[in-house]
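Next up is a structure, given as structure tokens.
Every protein chain but one is kept in place in this view of the complex.
Chain nomenclature is as follows: A and B, assigned in order of appearance, with residue numbering initiated at 1 for each chain independently.
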Amino acid sequence: MKWENWVGLLGLALISVGHYQGLFVAPPEAMMGDVGRILYAHVPTAWVALVVYLVAFVAAVGSLGSGKRGWDALVESAVEVGVVLNLLLLFQGAVWAKPTWGVFWTWDPRLTTTAIMAVSFIGVLVLRAMLNRPAQRAVASAVYTIFAFVSVPVVYFSVKWWKTLHQPFSSPETVDSPMVTPLRVAAFGMLFLAVFLMARRWRLAYAKLSREDEAPDLPPAAAAIRLEGGGA
Amino acid sequence: MIPTRPGLVRQIVAVIHKDLLVEWRGQARLLAMGTYAVTLLLLFSFAVGPDTKTLQQHAAGYVWLALLSASTMTLTQSFRVETEAGALEALLMLPVDHRAIYFGKALANTALLVVLACLVMPVAAVLFDLSAAEGLYWLLPPIVLGAAGLAGPGTLYAALTARVAAQQLMLPLLLFPLIVPALVAAVKSTSLVLQGDPMGQMSSWLIVLASFDLIFWSLSGLLFAKVVEE
Partner (left out) sequence: MEPSAVETSALGRRYGRRWALARVNLQVARGERLLIAGANGSGKSTLLRVLASLLAPSIGSARVFGHDVATEPSAVRARVALLTYTPGVYEDLSARENLRAQLRLLGRDDAPEALLERVGLELRDDPVRGYSAGMRKRLSFARLLMQRPDLALLDEPYGQLDPEGFKMVDGLVAELSQAGATVIMASHMVERAGALCDRGVLIDQGQVRWEGPGPQTARAWDAAHGGGR
């Protein structure tokens, strides 16, 4: 079995344990009650989505620097997994916002940033689909991935100044201690699952890119032309 | 024989000069962009309704949305003139620094947007009955920095999508999410000039805008060579 399958299984196991603890063992969240339990899914998704986008960014820098196919395949796989997590994150956010704030959507900086992030990175996938020349596609998607990643904090802070209402960033320190363990377990589970998905997707992308850009054999050497009566 | 080459600044100036000359010769296009932006302003008013108070409040937003829409056209155009007769390739064959091409084009595009803004702003002032307590020339900093915010990354993205068949669609799709911070800051600071700035927030917004410009102009200058060479 390939290494990533073990990682994926471990991820599933950790997610199950973390969520079991989160749903049945940990006490209800002080402010939000049982609704707050979505944080065991929501917070890990957010963390891991950012980690995966970071991977995409590193891969984009590597791809631009080296021009190697492996990095380009990693851009493709990381962006795709990142977009899936990102959309999941938006969905979870809306599910949580409705009972908590009474609306599915508010112009909160993190929510807004998440939405813009999703649109940006979906742009990478669209761009990849539109370009067929391998080298051109690799450069264009790497450049755009770098821009999309760098813009995340810029968007976040500008929207934050624009309008603010949200809780402080959830990190294990600000969350009550009986919640820390399930949260961490679930977060690692999510991370392993994402690694599994990226690795699988990378293999697929790499195989596709290799086949597409496979160098065919050189044509057989052509016979030289000889001119009668002197010449070359 | 290798002739001595001009410095980066002189090359940038030469590119700006050339771009603006091309734009000037195609005056009809510039006029069309201006008309387009003004038409958008009218449409926004129709969409919102004839309530002067509301329109006044949101005027800055309408102006910047109109400029943003028009900018995707000027940006696309600035690369269409380069590719229609192989001029960009000829430019690349000259011993010219790629950064000069990027910064020259980006500055020319900024200038173009500023001109466009100066066309649109008076129309908006009349339509929405706008006035600025401190004088309308205070609009210049947000307009210049905001135009640079659109043109900087926009020029790189126009180069990036120059060979995509659906450029008119792809350029806004890629550009719009990225320039949200510039749009927010430009609208806010413009609005502060028009509505008054009791809290003294103007300078913070201009700093946001300037930082945005700095980050994305440097990044674009760095990556432009990669994009045009492929």
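In this text, a residue touches a chain if its C-beta (ideal position, glycine included) is under 8 Å from a C-beta of that chain, and two chains touch if they have at least 3 such contacts.
The model shown is predicted, which means the values in this text are computed figures rather than measured ones.
Annotation: of B:P95, B:P122 or B:G196, B:P95 touches the absent chain (contact as defined above). Within the complete assembly, residues 213-216, 218-219, 221-227, 231-232 of chain A touch the chain that is not shown.
Even with one chain removed from view, chain B keeps its contact list with that chain: residues 1-6, 10-11, 14-15, 17-18, 21-22, 25-26, 81, 84-87, 89-96, 229.
The criterion applied here is as follows: only the chains that are shown with their structure count from here on.
Chain A and chain B have Cα centroids lying 31 Å from one another. On the side of chain A, the complex with chain B involves touching residues 64, 116, 119-120, 123, 126-127, 130-131, 133, 135-136, 139-140, 143-144, 146-148, 150-151, 154-155, 157-159, 161-162. Against chain A, in their complex, chain B makes its touches with residues 153, 156-157, 160-161, 163-166, 170, 173-174, 176-178, 180-181, 184-185, 188, 204, 208, 212, 215-216, 219, 223, 226-227, 230.
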